[in-house]
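Have a look at the structure that comes next, please.
A single protein chain has been omitted; all remaining protein chains appear in their positions.
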Amino acid sequence: MKLSKETARDMLYKLYSARIFEERVNEMFMRGMIHGTTHLSVGQEGVAVGAIYATNKDDLMMSSHRGHSHCIAKEADVKKMMCELLGREPGFCKGMGGSMHIVDIESNNYGANGIIGPAIPIATGVALALKKDKENKIIIDFFGDGTSNTGVFHEALNMAQLWKLPIVYICENNQYGMSTSVEKTVSVPNIADRAVAYGMPGVVVDGNDVFAMMEAVGEAAERARRGDGPTLIEAKTYRWLGHSKSDKRAYRTREEEAEWKAKCPIMRFEQYMLKDGFKDDELKAIYKQAEDYMEEAVEYAMAAPIVSLDEAKSLVYA
Amino acid sequence: MKLSKETARDMLYKLYSARIFEERVNEMFMRGMIHGTTHLSVGQEGVAVGAIYATNKDDLMMSSHRGHSHCIAKEADVKKMMCELLGREPGFCKGMGGSMHIVDIESNNYGANGIIGPAIPIATGVALALKKDKENKIIIDFFGDGTSNTGVFHEALNMAQLWKLPIVYICENNQYGMSTSVEKTVSVPNIADRAVAYGMPGVVVDGNDVFAMMEAVGEAAERARRGDGPTLIEAKTYRWLGHSKSDKRAYRTREEEAEWKAKCPIMRFEQYMLKDGFKDDELKAIYKQAEDYMEEAVEYAMAAPIVSLDEAKSLVYA
Amino acid sequence: MAVITFKQAITDALREEMRRDEKIFMMGEDMGIYGGCFGITNGFLEEFGEERLMDTPIVESGFTSMAVGAAMAGYRPIVEYMFSDFVTIAMDALVNQAAKQRFMLGGQVKIPMVVRTPTGSGSGAAAQHSQSLEAWFCHVPGLKVIMPSTPYDAKGLLKAAIRDDNPVLFFEHKIGYSVKGEVPDDDYVIPIGKADVKRAGKDITIISYSYTLQKALKAAEMLEKDGIDAEVVDLRTLSPLDTQTIIESAKKTGRVLITHEGVQNYGVGAEVAGVIGDSEAFFYLDRPIKRFGGDFIPIPYSPELEAQVVPQVETIYEKAKELLK
Partner (left out) sequence: MAVITFKQAITDALREEMRRDEKIFMMGEDMGIYGGCFGITNGFLEEFGEERLMDTPIVESGFTSMAVGAAMAGYRPIVEYMFSDFVTIAMDALVNQAAKQRFMLGGQVKIPMVVRTPTGSGSGAAAQHSQSLEAWFCHVPGLKVIMPSTPYDAKGLLKAAIRDDNPVLFFEHKIGYSVKGEVPDDDYVIPIGKADVKRAGKDITIISYSYTLQKALKAAEMLEKDGIDAEVVDLRTLSPLDTQTIIESAKKTGRVLITHEGVQNYGVGAEVAGVIGDSEAFFYLDRPIKRFGGDFIPIPYSPELEAQVVPQVETIYEKAKELLK
């Protein structure tokens, strides 16, 4: 696969932004600048960027509890994301939702969900709406390996196939649901194999290979757009950090982590770009640009106001 | 497969009893002698009798909302069943449960359930207990085609396979969930194919062939007993009557019904017995015996008392 | 004005709204050829087709969440459960998703959806098909809960629910389906959140809703024969609750009996009693605030017992008499 220079640059910027965002948030948590909890996607950025760049801007996306990379890939302004994580008024959700509920409907980002499971049928319901709309749009839906065991996964995939809905299911198999390895929770070697149970195609992809992701999702997206129904894609990847801020990662070895870090999706994308003629300095400049904007975002967010209780209450009902 | 004369006689008695019970209950509903609703299993008796005769008396069984045949095959006294349907004190559940909740724990019959779905994980939980008990018992779990679409089916089968639980799942595909045909609700041609999604064997059986049922369930039961885990069996069959008492069956043709009636499981079993040397009169005598006992059961039940409200209240907590 | 059944009123409201707004569609089990478990959508398939009358697999959880998604994306789904007891399977979809998405997303979306479902006891369907669980949903910010007692209210409130931009639970009593009453021929809506004094009186206030309200009205007739003038308040909407009408009636009569079929403990009557006991009406009360709900027992199958565990005309009458002693 060959990308235009501009697209490659743009994608790298997204990959860097996603990585920097998570690292910055992690640090802010450590320093007590953010309260609550969060789920970071360091190491999984390739899945998000690859998948989203295989679809159109006016295609829709639904994310998971580990959704920052998806949002960034789907053009969410990190300023508004940072505000949301800090519970501030300019945040995407006015500070009502926080990390687990970032959405950006304007950018066709239908957002994250804090409950494991229901986002799959919700995304499927959006797909039903898209089919009714007849505007040839599709939705891609990200969820974890652990989430693929939930009942609603089964219910939703069955209906999506029955009704040939325009949706691409992307299971990010990062090897663990919190501390529990996928071998202990999934009764088959590949989650993609479960597609057989719904008569839809199932595809295993190297989730750390942005190009492989683009290809698989691109094909599935076309299928969905044609009216041929859903596809289940399993993207094998790895979460570098703990599940959430309080995780000591006692359930896995440092060697295993090192092995996966060697397969860093960003590094692999950088190699492609260097091969494609980009200079090291150009890459560094892109990184710097992302980093600078992130600092701006943090500063902006720290100074931003909080909504009043009255305004919060006004949001409960339409 | 060859049965002892005694077993054959016993099985035919059960088949007849099941058929007569349903016909009698149907009539009593029409005549307003029973209130509420019920789900009759006329046409599906072969699945129940075949499956249960492939297991031991001290093996367990869990049934569905359409459970009368299962109960009768599992040695439930039709007197106590009839009492239950009439809401009387000598009923299996003292009249608290009615048709949808008949159980007979003493005979290892863990009973029916009025909610579509949860009986599958409940049976799986019983299987977990059996595994812990280490007494080499297994459980067979009946449910419908429509029920196989529920989330808990997915959740339970996954766990049963992960933990190699001693359970045999028997999906009675009677072609409809209420009025909705299986083609409209199941996204694959065979429900048994879904076993692939859990790494367990999936078997399609002619549910109207008692011997085929015995063979398939017998094998699966042995597998479960050996500690090799669960099997998903799909028994293709047909419900002759309406879903429940108020069903006009507008969703299917009388021709389709006639086709399936020609495949009557009882008739086929009678043919085997005649071939095996039984005389027509002997069969008639067995029928008469079942019929007579059913009349006795109805009379007994009609005269039986009702529990007091105080006793009912005492059943809420242990 | 035609006299029609409660059931017909529901059917009419649904048909008229489906005709009015193309964005409305229905999801549920066996709603097509079968017309739904209670025949509410008989004939809809012919008129609206499979796209707008979707027969689903038996997955209340999955299809309710799908409805949430479709609502987020601009549609107005109406979901049916065959029996209200099956809400247990869709609680996450309703409580963590439908009720909260708008709020959690800072107002970026609205969730205009209606869940309607037959509820209550009296049909001999036992403990898993006879419950009255409405109180649960009233405890959830983001939801609205409606439970009418007459064909007129049913039609007007169902239309209001369908036109509302929030998730609304609409409970229809399965025995109450046969209640008859006058319904205007023209289009009308009844505002959500307004109780209705179904019978004015001065000696005692009986507060109820849904099918039990019908029993309360009959009990009021019995009381009338004893020379007692009972006021009967129909809550109609349980959330938001019309506290003003409740308080005014309590002030007026000084004696309050709250009755419903749902289990009394932690039921709707608790909230109504709580509202009265914490209001100015407190100072006008001559007697303790009497609650009379369902017994603390699952609904038994046996018909004789089934009738005994929920309020009936006679027992409501008796409770009222006690309060007047």
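Order as written gives the chain letters A, B and C; numbering starts at 1 within each chain.
Everything below uses one rule, namely that contacts are C-beta pairs under 8 Å (C-beta built on N, C-alpha and C of every residue); 3 or more make two chains touch, one makes a residue touch a chain.
Not measured: the values here are computed from a predicted model.
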Report task. Write out, one label after another, the shown chains that touch the chain missing from the document. Result -> A, B, C
Query raised in the report: Looking at B:16, B:53 or B:110, which makes contact with the chain not pictured?
Result: B:110
Query raised in the report: If the hidden chain were put back, which of A:1, A:30 or A:178 would touch it?
Result: A:178
Query - Contact with the hidden chain (one of A:11, A:100 or A:160) - result: A:100
Query raised in the report: Which one, B:159, B:217 or B:232, makes contact with the chain that was left out?
Result: B:159
Query - Interface residues of chain C (partner: the chain not displayed) - result: 85-89, 91-92, 94-96, 99-100, 103-104, 126-128, 133, 135-136, 138-142, 239, 241, 262-263, 265-271, 273-274, 276-280, 282-283, 285, 287-291, 295-298, 300-301
Query - Positions on chain B where the hidden chain makes contact - result: 60, 91-97, 101, 103-105, 110-111, 113-115, 117-118, 120-130, 132-133, 151-152, 155-156, 158-159, 162, 315-318
Report summary line: Contact residues on chain A toward the hidden chain run 35-37, 84, 87-88, 93, 95-98, 100-101, 113-117, 146-147, 149-151, 177-180, 184-186, 247, 250-251, 306-307, 309, 312-313, 316
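Keep in mind that, in the parts below, only the chains that are shown with their structure count from here on.
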Requested in this report: Pick one for the touching-chains graph, please: line, ring, star, complete, other.
Outcome: complete
Report task. Report, in whole Å, the distance between the mean C-alpha point of chain A and the mean C-alpha point of chain B. Result -> 46
Requested in this report: Take the average of all CA coordinates in chain A, do the same for chain C, and state the distance between these two points in whole angstrom.
Outcome: 41
Report summary line: Check: chain B positions touching at least 2 other chains come out as 149-151, 184-186
Report summary line: In chain C, the residues touching two or more other chains are 56-57, 59, 61-62
